[in-house]
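Worksheet: the structure to be examined is printed underneath.
Only one protein chain is missing; all other protein chains are in place.
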Amino acid sequence: MALVITEEQQMLKTSAKELLKEKGPVAQLRKLRDEKNPIGFDENLWKEMVEMGWAGLTIPEAYGGLDFGYTGLGQVLEETGRTLTASPLNATVLLCATAINLGGNVLQKERLLSAIAEGQLLLAFANDEGAHHNPNHVETTVTTNENGTVLNGTKTFVLDGHVADQFVVVAKSKGEVGLFMVDANAKGISRERIIMMDSRNVAIVNFDNVLLDEDAALDSFEKGGSALLEKTLDIARIGLAAEMLGGIQESFERTLAYIKERQQFGIVIGVFQALQHRMAELYCEIELCKSIVIKALKAIDEDSSDLPRLASLAKAKLGETYKLASNEGIQLFGGIGMTDDEEIGFFLKRARVVQQTLGDTNFHLDRLAKMKNY
Amino acid sequence: MALVITEEQQMLKTSAKELLKEKGPVAQLRKLRDEKNPIGFDENLWKEMVEMGWAGLTIPEAYGGLDFGYTGLGQVLEETGRTLTASPLNATVLLCATAINLGGNVLQKERLLSAIAEGQLLLAFANDEGAHHNPNHVETTVTTNENGTVLNGTKTFVLDGHVADQFVVVAKSKGEVGLFMVDANAKGISRERIIMMDSRNVAIVNFDNVLLDEDAALDSFEKGGSALLEKTLDIARIGLAAEMLGGIQESFERTLAYIKERQQFGIVIGVFQALQHRMAELYCEIELCKSIVIKALKAIDEDSSDLPRLASLAKAKLGETYKLASNEGIQLFGGIGMTDDEEIGFFLKRARVVQQTLGDTNFHLDRLAKMKNY
Amino acid sequence: MGNIETKTNLDVFRKEVRAWLEENCPESMRKPVKSPDDVYWGGRKGDFDSDDQKVWYERMLAKKWIVPYWEEKYGGGGLNSQETKIITEEMMRLSCRKPLFSFGISMLGPALLKFASDEQKMRFLPEIVQAKIRWCQGYSEPGAGSDLAGLQTKAEDKGDHYLVNGQKVWTSYADKSDWIFCLVRTDFDVPKHNGISFLLIDMASEGVSTRPIKLISGKSPFCETFLDNVKVPKENLIGELGQGWTIAKYLLTHERQMIGGIGETRKPRPLSAVAIKGVGLTHGILSDSSLRADVAKFEMDEAIFDMTIERAIDEAKAGNNSGALSSFFKYYGTELNKQRYELMLALNGYKGLAWEGESSNNGELARAFCRTKGNSIEGGTSEIQLNIISKRILGLPSK
Partner (left out) sequence: MGNIETKTNLDVFRKEVRAWLEENCPESMRKPVKSPDDVYWGGRKGDFDSDDQKVWYERMLAKKWIVPYWEEKYGGGGLNSQETKIITEEMMRLSCRKPLFSFGISMLGPALLKFASDEQKMRFLPEIVQAKIRWCQGYSEPGAGSDLAGLQTKAEDKGDHYLVNGQKVWTSYADKSDWIFCLVRTDFDVPKHNGISFLLIDMASEGVSTRPIKLISGKSPFCETFLDNVKVPKENLIGELGQGWTIAKYLLTHERQMIGGIGETRKPRPLSAVAIKGVGLTHGILSDSSLRADVAKFEMDEAIFDMTIERAIDEAKAGNNSGALSSFFKYYGTELNKQRYELMLALNGYKGLAWEGESSNNGELARAFCRTKGNSIEGGTSEIQLNIISKRILGLPSK
């Protein structure tokens, strides 16, 4: 596989850039934040995204999608990273549609995937139970009692959990990890919305004896529930890395443009060699980021067995570089960068939240070390 | 305790600087190296050091020393770090005299300490048994058989082990760690000299059923052998940190002087801001180094219970900074720095060897973490 | 009087201070300060938040310990530096809050004492102690940033007064302050450092207005301050005409030490404790080995930085003065603090990322994290400090 995108993927990227620049810029996130928007994203923009096919990019044609692949979705996510556009792409499309497509049976796919592709369904992926990403630590249970099959447990940091129509819940059934579809309006569910630093939303969701449908389990993945969870997460980590790549490049380019125009002591500060070298070093790190993101995206589409390693490399490297890029951004913008009026601070905030989402750099370095038995 | 040296300590430091500059400069180490000197240090210079009282700086007056304290010895060691002077100060005075003074009985002290103070005795401290500093991993044993009490085991990285008259050997006797005086010419001892990267010497010493004197054990430390070992090592680590401080400052000052005179593109390279900021950052680290060294040296003289923490802080921080300073030295000297003719490379080499001696930065960060139960 | 006698007297003094504080400092004034809004700042617009706050301020005022080391005629206690230190130490020991938070004491006072006329000192210093006037600082200007000397606010000589026009930015709490001490340009024809003067302006004057600046933390501790044809009496000039830069530099050195850590009294919670709570242990070792390494490295640098403050004080006592050290403390202290908060975020995981809601105390950690990013910008950026170290300490040449 060549580590370049195809012409078609480039066209998709260009159209994403144009739409998001016009209708989903950073100013829009600021507006959603300031008006304390109860949904947390722009429903009209989401409709346009759906019309452009983004909700179904990775969904097979048989279920109403475009079957365009994750490398394509990655291009769109990269652009949402540049504009910091909040949308259901991460939770509904990247996480949940992936899980359903990998692990659902034909009926589930027919029911759910086409609704997703049409923008009729918002989903949320409920996995973590503590303050840190730790997918294998699952105390939520699915058990059978006199009423039927019930779900019990509490999930933290559920992206879009406050608006989701349904949840994909990771729970243990007879000691085995499995994924279960749960109607968000079912009896026994309570959810608390939490507005995060990056003005996105998560929810803490409590499941108290929630009765599950008979066909709730996504249990058609050949290697079992635990493998389904891991593969879903790895794909989503790579998608997030693509988003991060957009944010990193945008921060970097804004900072670069700023130091080319900002005057101090009668000259633009971009002439100072100490700043030049820091920017050049950051440039190098970004070159590495581009490589791992395209490599990992292609690996999803080629169903590579190397996916876990590539996913951890991507999330680890992009997390580290986003931190560096956003810190340099604030520092080089100086006092202006510290004000809420200037947008560079939004990237700092997104960098810290997306760093923690699905495992931070430390988590993935640890995972990489374990893969190599050390 | 004020974190400054006294006038007397300053005088000692000044006289050390003068003597070493004249008689023990880097050129002398080069000479010892090039002539493949069988001893590895200059015996005449050692005699002068002894005459100046350095061998007895930390030895009580009752045993022929000056009882001047470790803060004083630290000043001398710092100066040997500037000139990279090889001498028995590290092995004989810093390590072994300390162990004997702390753990020996009156007879042992009378016998050994005065001989050390007079420069009549060279000692070597034999502790580690593997490729990494790991003082608690001791497989060398002292056992009793029909012939008497015998020592068995192999020690690595024994500083000055090839020329020592006696060893202080760390061994287990009845499961407990203890320190034992062993005549280097006793039957059953074989030693292999190894010339290290920094042109100093260590030896691998093998003890094969070596018969010990009755009064071999240094067992008069009130808290026992394991505590004696730890305290001896902590004191020696701080002494090494003092030596490292000298090397760090010398590398830094030589590099600073060089970039003030070296011309490239028609100007001295010291005007380049990227280099200035790196030098300024290094300067800051060196300020921290000075603080921990003086703090830790004074803690020895005040018999502080905080010694283990301070020793690890000192060795960890100085190790990290010496690495940085010596790397910046080579890089900023450029091609010239890569040649054996230029002396800056000697600091690079010493930095790497002294880093490993008695525990590198990682070892001590780990120890610090364990002290705080994490 | 010999050394021993002095020491005995100081011991007696310490006992008296301790006893007095224990009796007079209300219990609630011994609790940690939660935010800058939680303390008494005085001034025309300022009021006490609680009876205890009022009692504590008034008792300390009566005792003349608001600024113990100023002369009594200025409202101080007339105490020497050893006695002052004892009061500070004993207050720290009991966790007593400062009775009055005041830029007048910490930032303007030193300039007045060194550069003002006797008349000016008598006029302004007692009002500071009496908390009648709350002061703010007007140095920075929009677009000037690190290039402080490039400031453009001008003060024209109109005979009996200066006519001031311009704009200041980053004035802390300007919206709550009564007077502002300003750097203004009084001469455009001389090299830029030389044409600057130090002027005190009553913010009740016609033409003065302020607008809060919202920071990335969501809070607004700073303002923009607009000066539009403001008439300032000539007797409000401090020092000589054109001496403003000298005065400002003198004060900036004070400020840098404050920001960099010298003068800090409250110790934050050890990071290792946060780590153990936030991440947990496996086989007695922090479960995340990268974080463990980072925390250990941070705690090393933090501990040794504290020793370096200690050493600098001892060196100063021993007469080994080194001026540009304040740049080192400012640089290293602020970079360390930023690192601390990066680690705090990493250790707290999702919990540290909440921005609103009670469970996170309205995003306390996330907002504090954002605020730390300004540490290495305000009071001279890290880059400026490194430049100063390069030039003044290391003697590296400019082009």
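Order as written gives the chain letters A, B and C; numbering starts at 1 within each chain.
One rule holds for everything that comes next: a residue touches a chain if its C-beta (ideal position, glycine included) is under 8 Å from a C-beta of that chain, and two chains touch if they have at least 3 such contacts.
Note that this is a predicted model, so its numbers are computed, not measured.
Shown chains touched by the hidden chain across the complete assembly: A, B, C.
Contact with the undisplayed chain is limited, among B:197, B:257 or B:371, to B:197.
Summary of contacts with the chain left out: across B:140, B:276, B:291 or B:361, the touching residue is B:361. Only one residue in the set B:130, B:148 or B:224 touches the chain that does not appear here, and it is B:130. Where chain A meets the missing chain, the touching residues are 2-4, 256, 259-260, 267-268, 270-271, 273, 276-277, 279-281, 283-284, 287-292, 294-295, 313, 316-317, 362, 365-366, 368-370, 372-374. Those residues of chain B that touch the chain absent from the view are 128, 130-133, 156-157, 194-199, 202, 262-266, 272, 274-275, 323, 327, 330-331, 334-341, 345, 348-349, 352-353, 356, 360-363, 365-366, 369. Along chain C, the points of touch with the absent chain fall at residues 282-283, 285-286, 289-290, 292-294, 296-297, 399.
Methods note: only the chains that are shown with their structure count from here on.
When chain centres are defined as mean Cα coordinates, B lies farthest from chain A. Every chain gets a centre from its CA atoms, and the centre nearest the mean of all protein CA atoms is that of C.
With centres taken as mean Cα positions, chain C sits 43 Å from chain B.
Note: centroid distance chain A to chain B, computed from Cα atoms, is 53 Å. Counting partners per residue, chain A has 272, 274 as the residues that reach two or more other chains. Annotation for chain C: residues touching 2 or more other chains are 383, 386.
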